[in-house]
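With one protein chain removed, the remaining protein chains of the complex are shown where they sit.
Letters A, B and C mark the chains as written, and numbering starts fresh at 1 in each.
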């Protein structure tokens, strides 16, 4: 237990430092930080509605964070989560609309479609890296834009007749739940949270408990030694991207089947893929870490909406605070250094 | 007496370990002073303190009698101290000249004056007979030349005191000879040298005095002409060491490995191994002797499945295994102690335990239905750590934190424990101390005696002569001679390795 | 149903005078309240409504909530419901789904949506006949092009933007059958660089007047035209603005020139204010689609007309009459346009 506690100390200090610096910025620009944070917290857990909405916000952050973290753990930088998320979203919605099935089949099928689409989209950079040693970072950046334009085209020209969004998915494919709605006063909290938690467990399990995870991590650490030990480096690179992409696709599916219930033409990126990088890194690329980071990240983002309405403070202050927290976590050496000083001083 | 360097009562701690404890080292002008100790004894640490990379917690350093504080390599350079590091400090994509002038570049109007620099490098290399190609890229030159570049780096900065940290561990016998010649020349020019080496023969040959440290403690300094290798070894290890590994006569039986007319191309597409024939029987150790770069690496890689061969056949127990996947070869019964333990042997970020099952993790009992059984894995690790004397805080410690010797022991434990029919050992003792070497040789001979076939590849003639039952000499990718270690001499082997075929052998022979 | 207890809490703490005020609020799309486009225009309408009815910005008067992503629409709408605003606007067609959903959840609240139709009995849909305004600027372009080539740059291809495109084309061709209209979509409402390069390639191909319906992307069109004019002041190239009077985007620095030919006005402010007043008077047109066209002063051309010739102005007047009287129906879709046979 104390081992976990000590692991948590420096992120915790980072969070506190981030909030403090945020408060200083608010003070310096003539706002009341207590009112500011108060309204933010109100927007996160103010009442059951906000709790529900905060949970909903966190779902895609967890999954996008898992996607980035999984790739990182196996030595790859999947900056293409954004694109995989977009295609996963569309695929899930497509299945949600196109089929007429009982819920027990339809919903899992739609979720699976999202995962598969994301996985396939991530397969491309994985394959190109394995086969041609092309840097996965550029390929996935390029595929982000490609995903954006292609899905927009599909929505407008294939799934609809020049409309901006698809029709709504069938109820049998929806993650929404009257139960959650009733306890959270019509928030859009949905069953995606369960999917996200299952994925957290899956990621932990694959990496820590299976031979596949053993191989994936080994290839990430040292390709030469892995090859020597009889592992297929190429297969593992591709597999890692595919699993990562599946998580990303699921993040999109959660949006498509839960939050929105349709897919719309997008004017630009959702940003969730990039936020996923921050979540993963903040969570030290571990499954549990990602959950905690997503809680923090999603919570702050959800609460931020409330700030301008109640206090007039620009919601960007929350982005600043989040960035600072990430900074301080990254510079944990600095925090440890300060802590050591502090301890010495006390002695 | 005049000392150029005095390190008095040096203490250096790392978190949780005292690497140097009250060590004193005094170097006279114009001498070659050996620093001797087991792996992890604290030799490199002491030298890094002298070179300004580490700050000692305690103790005093004097250069030419006056106390100094060496807080950075820059200051060491200014004091005339140069160091050739155990792991070369060369920038691979740079040219020889660029590496030498880095940090002290001659320039004209802000532009590096490469012409002048190369000229200076050429002059230096002539003066000290350190032949290098100033325009070659480091990545393209031999280890021997890389080392000469390292030496030139220190001379370019006007070093008077040179530190060599295990310079011979990576060199071929020829290169070692050259290096010894160079060191003697440097002494004649008035330089002083501190030499770290595990090879007692070298110490006896070139050094004037030797300081021994054991487990971080200074044991003392002796004059080389008043001692002998046995005394040095026991000073260093703290017990008697046997040099000649005891072994009975080999009794080879069935053919285990049979290589016929093998051709392997290197990364540039040139044949590195050609028309190679080789046979290893159960119950014998075949040593491959040869100068580095004669196709040994490519041969091993082809045998292990890490590199595709173009023609020929490789049979293991009569079954063709050529160009199979590494895993298939492993499963067919080949064990392999790789040449480069950091690159191929270990996943340094994995724990010792995980490294121990690096090839067997997917088999029972370590995993079942794709799920790992960490209890079984670490149980196995504990057994091997114990029986192979791997010194590690625990089986959960990352392999990175182990010393080279202990990393090597873990690898050997892993390979031997799989009980392969053929064990390929490539440079198994490179950079290890005499105690560790003794241990490893014993294990190899045990394998032989258990009826296994062992293929040993080494640049150390002494090792080859001591351990092998049969020596195959490789030259330009071909086995040019097979000799019996009891009937040959180092001189003869040296000649064969240099490409002069034995007259009476009359061409190529099959083994 | 379930949120009742919460609402009770709020009301008791908020005091009672709240009940007397007719409070209004709006949720912007991701463009934000100061997008120099329809969000801003809608906010202007709400502010004017507030001023005329002595309301203050805040919970007891009028307010807006900004959306940072698509996912925020429903949440913002819901937040405003919980704050008990009497009339809540969703600005822009992007909010359609969210408005529909929240309207179902909160049958007692009144909503309005701009630029699209949400068929719910507690939602009023505000639509504009953009094709009519676009037609008028098309007439001007058709008459004033020297090269007989004009261009249209749309943001993202959609039903809504189609109305601009088709109306404009019809306007140009009605007065100048020889003219060619080149149509391009940037694929994005927020990519000034694409707008700029697209305009650059259009001007290079001999097009001299470009009409844009592309939001932020359209700003790039202005930039390109201004820079080309700066380089070669004799060059006669123009941009037609959209939504509001965009003349200030077209000023050529250091000169009195302005490359804005005119702008197609879409008076979201007029519509929003008008609807708010109706609702305040108890005549909330729930479930209806209210169309604001030329007749309702909902669309038109801008007051800045320095670059418009008298001949064009006369033509505009004539066509305005024809449209008002119903003699001419401006097409709003490709199909209608084809039927016109221009």
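Here are a few things to note about the model shown:
By our rule, a contact is a pair of C-beta atoms (placed from the backbone, for glycine too) under 8 Å apart; a residue touches a chain by one contact, two chains touch by 3 or more.
Criterion: contacts and distances are computed from a predicted model.
When the unshown chain is looked up in UniProt, the name that turns up among "Cytochrome c550", "Sarcosine oxidase subunit beta", "Cation:proton antiporter" or "Sugar ABC transporter permease" is "Sugar ABC transporter permease". Note that the absent chain touches A, B, C when the full complex is taken as a whole. Within the set A:216, A:278, A:296 or A:309, the residue that contacts the chain not displayed is A:278. Touching the chain that is not shown, out of B:58, B:74 or B:223: B:74 (per the contact rule at the top).
Check A:44, A:79 or A:309 against the missing chain and you find that the one touching it is A:79.
Contact with the chain that does not appear here is found for just one residue of C:52, C:104, C:119 or C:193, C:193. Residues of chain B that touch the chain left out of the display are 48, 51, 53-54, 72-74, 77, 83, 85, 87, 89-94, 98-99, 101-105, 107, 110-112, 153, 157.
Residues of chain A in touch with the missing chain: 25, 29, 77, 79, 124, 128, 132-135, 137-139, 141-143, 145-146, 149-150, 152-153, 157, 268-269, 274, 277-278, 281-282, 314, 316-320, 322-324, 326-327, 329-334, 337. Of the residues in chain C, those that touch the hidden partner chain are 32-36, 66, 182, 184-185, 187, 190-194, 196-198, 200-202, 204-205, 216, 219-220, 222-223, 226-228, 230-231, 248-249, 251, 253-254.
Keep in mind that, in the parts below, only the chains that are shown with their structure count from here on.
Chain geometry summary: the mean Cα position of chain A and that of chain C are 35 Å apart.
If you check the complex, the residues on chain C that touch chain A are 2-3, 6, 30, 63, 65-66, 68-72, 74-76, 78-79, 82, 93-94, 97, 102, 105-106, 155-160, 162, 187-190. Every residue of chain B that touches chain A in the complex is listed here, in rising order: 304, 306, 325-327, 330, 336, 338, 343-350, 354, 358-359, 361-362, 367, 370-372. Chain A contributes residues 47-49, 53, 56-57, 149, 152, 156, 162-165, 168, 181-183, 185-188, 255, 259-262, 264-265, 267-268, 270-271, 304-306, 308-309, 315 to its touches with chain C in the complex.
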